[in-house]
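A short write-up of the structure that comes next.
Missing here is one protein chain; the remaining ones are kept as they sit in the complex.
Chain nomenclature is as follows: A, B and C, assigned in order of appearance, with residue numbering initiated at 1 for each chain independently.
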């Protein structure tokens, strides 16, 4: 199983008055990693396509696209507070499940080699026109299969 | 067991380009409900204290306070998308566990009587001076005990 | 000339690591005041319309509406830092100009009676279908005229 390591930069506004990355801002960081991993190039833009960095980036997504990626479920454990740094975080990302119309995405959020948070999101692929879930295609399944591994292990679940 | 029903207003900026409340913004809405439920009046402010609406609001928290409330874990299920409305959401909140230095907070997010999301947060009470967890006081336990009930039932956990 | 005084609640996440309301978050607070002042009831929603609090709220706006309200220009002076408080800010709002297809909105942001920020936004009314500016209607002009006054006086413009 191969993980994807995706650099994601903090913003100053991600911090709250405790001086740490806010708990909600963490989900925005995961969202950015997910987009890098799964959204295809924004081809339609004038000036030519911006290629995606990852071969897993197959979803024609975004506001005007055929597929919406909706979050059905999300779980995060905040292991260590994250202070401001110019150094990008590394979001290590893999899949723990490819379902009929959904995927489970696992994350470790690393800063200087140390895991600061772990998380899991269940994403449903929705057809933009009908608003209904659409099936994972065989092309997607093939590209994603190499990145399927065991789910992240939560420690604090009750 | 008595729940606390806390109105929380959406902001236009909570929506993303799908026209729904963004998954991360949902955590900010829960944060606001938690503050209404647990943070004591901001007494120190000139012009006099602003009384809290709930008798559970005992934590002397905020950026300059004795207790920091850190999120250790968070789990959300997004059941229905939420579009923009001027009508406040109701965050129904209760506790499923009072630990030595932490509490588990459960939520149902209601719009027009329908549950749109469910969630659970584990909050650790941290002494601001030492940076270490501090014990739930007997006064806090007494005020919070009437709001302890069964944990919210997640449907999509694997 | 009559001003509109609109309470807007802070959120904890509006603060940044300086412990003050972030400069960008201030624009989100003004946006909320503007929506309260100018956007009509969200009538379409099941469960019935939510009436607007102000007779100036005539714009059928929001993501699925006929009129988009786009910001062409914005100017803010931050006079005093704003710390976290549960007490709503008061955004005092009036118009300094009603143009053919745009309005100039002025603001004073008050906390405990003291002006903490002043601002001005130029809003263009855009027809959602055509994407082009549309004229201020006579009904809008009539309702808004009573709130037209001199522009807010900036002190630090160069």
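Methods note: a residue touches a chain if its C-beta (ideal position, glycine included) is under 8 Å from a C-beta of that chain, and two chains touch if they have at least 3 such contacts.
Note that this is a predicted model, so its numbers are computed, not measured.
Touching the chain that is not shown, out of B:13, B:79, B:101 or B:128: B:13 (per the contact rule at the top). Looking at subunit A, the residues touching the absent chain are 9, 11-13, 15, 19, 28, 31-32, 35-36, 39, 41-42, 45-47, 50, 52, 62-64, 83-87, 112. Subunit B residues in contact with the hidden partner, per the touch definition given at the top, are 12-13, 15-17, 19, 22, 24-25, 84. Where subunit C meets the omitted chain, the residues involved are 17-18, 23-28, 31, 62-63, 68, 70-78, 81, 96-97, 104, 122, 151, 154, 156-158.
Going forward, only the chains that are shown with their structure count from here on.
The distance from the centre of subunit B to the centre of subunit C, each centre being the mean of the chain's C-alpha atoms, comes to 28 Å.
Per-chain Cα centroids separate subunit A from subunit C by 34 Å. In subunit C, the residues that reach two or more other chains under the touch definition are 12-13, 15, 19, 84.
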